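Note that one protein chain is taken out, while the other chains of the complex remain in position.
For clarity, chains are labelled A and B in written order, and residue numbers in each chain start from 1.
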Amino acid sequence: MSVEAAIPEGYVKVFSKPKALSDAKYTYCPGCHHGIITRLVAEAIDELGILERTVGISPVGCAVFLDRFFNCDFVQAAHGRACAVATGIKRARPDLVVFTYQGDGDLAAIGAAETVHAANRGENITVIFVNNGVYGMTGGEMAPTTLPGQRTTTTPLGREPRLHGYPLKISEMLAQLEGPAYITRQAVFDYRHIVRAKQAILKAFRNQLEGKGFSLVEILSTCPTNWRMTPVEAGRWVAEHVVKVYPLGDLKDVG
Amino acid sequence: MSRVLMRGNEAIAEAAIRSGLKCYFCYPITPQGELVEYMARELPKRGGVFLQAESEVAAINMVYGAAAAGVRAMTSSSSPGISLKQEGISYIAMARLPCVIVNMMRGGPGLGNIAPAQGDYFQATKGGGHGDYHLIVLAPSTVPEAAELVRLAFELSDRYRVPAMILADGMIGQMMEPVELPEPVEPEDIPERPWAVTGAKGRPKNVITSFDLEPEGLKEMSLALQETYREIERNEVRWEEVETEDAELLIVAYGTMGRIAKTVVRLARQEGIKVGLLRPITLWPFPYEPVRELAERVRTVLTVELSAGQMWEDVRLAVEGRAETPFYGELGGVVPSPKRILEEVRKYVG
Partner (left out) sequence: MPKGIVVVDKERCKGCGLCIEACPFGVLGFSSEYNSSGYRVVYMEHPDKCTGCAICANVCPDVALEVYRQEPTKEAA
């Protein structure tokens, strides 16, 4: 920003856009937590000084434009296949730091097999799992993670578990496996949780640098647009309702 | 070159390793089990990565990742597994990644059976997945040729940044023949990949993608792809001709059928019937011109396939009425004897 000249003497910059992010504006809707999560990943890359050896894998979903936002190398993966693509990259070049960034439809529905098996193999990759309970990009359809009773465009009367299945707790499932090193669930609806989520993301990358293996950070996110809420209401909804179905905290940590 | 007696599946695996293969991803399926097993035994010993994936879908996406990271990558399967790979192949094609895919075809549709068949011709040569794309498709008819075409597949795929497919069947996979294995390539002989994702150090970031939301942008990517295809069509058409000089009837057959058709030509000639053979080696790009030229000189162009008539469509496109274009095919994994085909030939001569 060229406004620095206007800052009087005696002030230090305490917050600015991470270097891992490009100048491209996000394509996310106003107030969408995807934006916070994307920035936290960039901050972690900055802090670990790994920009020049990191490869990101973008999903199909609202984060499909991720390669534009970052300054590191990127591969765009087919819907759900990010963990398989990450496996291919990491096995070909183990020195690279490889992360995927996936929505709940991408990771827990169409890509469930790829996710489970990458986790089970303990692939030494970092997975950022953005759980907003809907298919954001395609217009707010039901996701495997949608809450019981939640109205979506494909559950207009609310999700009826007996008909549409129960919320899929994929992180709990993965935590049962021997392969993964670290499985945690975080949220970013307020400052305190953002700080914690950032620590979890840092740890998930550090694990990879230390060769500990598969690390996944699930982050409860919002979709104000398809939830038909204001961004402030959407954040409160996560804090009050979503966390009850998806409790926050570490599910597995081999230390 | 070293000369050894090898099974087709193993010769393909060994030729791939000697071609600088770094990463191989698979999911077991008959009739290419020996290929998978050979890779599992040999590739890790020789500095490569062998990984059995959870599905063909995962395997092809691992190939996508490894190819994006700039190494020579390969997967192999048979018909049903190749169907599952189509989504990934479409992405690989548009993202301009080189790689090699082996399809040891079996009887279909559905689960079909494991006998030799050529029912995947359309899928292999006309795209196979969604969108406007092609693979370079190479069809060996012997074990030594399979080894040779594997090397070529890697080279062409690298040169054009277009995925290449070896299209064969269990007959070639299981058959044992003496093979001249290609010399191992030196790492410096593998073309550089400045576009690969290797970490954005001292250069702008690289992005591997098949995506552009803007119609004009996607059109540009597509036109570049099509331009490459035209270049391949100009430069890389390969075929073999047998006794075509004075032929009155031309057989067009590839792979296993091409091999059997050679015997048919010999038997026919013994009877004084002037039969020739054109055996496409590249199924895409298809040898339209050579077929067309020969069609000017013969009365009959007989297509013989282990399918209901898939390559036949390309043969008719090439001939365009210059000669009669009958078809003989077998289905379900039944492989016709040379004598049976000779009977077919007799219908159109004399």
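Some points to look at:
What we mean here is this: contacts are C-beta pairs under 8 Å (C-beta built on N, C-alpha and C of every residue); 3 or more make two chains touch, one makes a residue touch a chain.
Because the structure is predicted, anything quoted here is derived from the model rather than measured.
By the touch rule given at the top, the unshown chain touches A in the complete complex.
Although one chain is hidden here, its contacts on chain A can still be listed: residues 1, 3, 6-8, 10-18, 21, 25-26, 28-36, 39, 190-191, 194-195, 224, 230-232, 235.
Methods note: only the chains that are shown with their structure count from here on.
With each centre defined as the average position of its C-alpha atoms, the distance from chain A to chain B rounds to 40 Å.
Chain contact summary for the complex, chain A toward chain B: residues 51-55, 57, 64, 67, 70-78, 81, 84-93, 95-96, 113-114, 116-117.
If you check the complex, the residues on chain B that touch chain A are 22-23, 25, 49, 51, 53-55, 57-59, 61-71, 73, 87-88, 91, 95, 197-202, 205-211.
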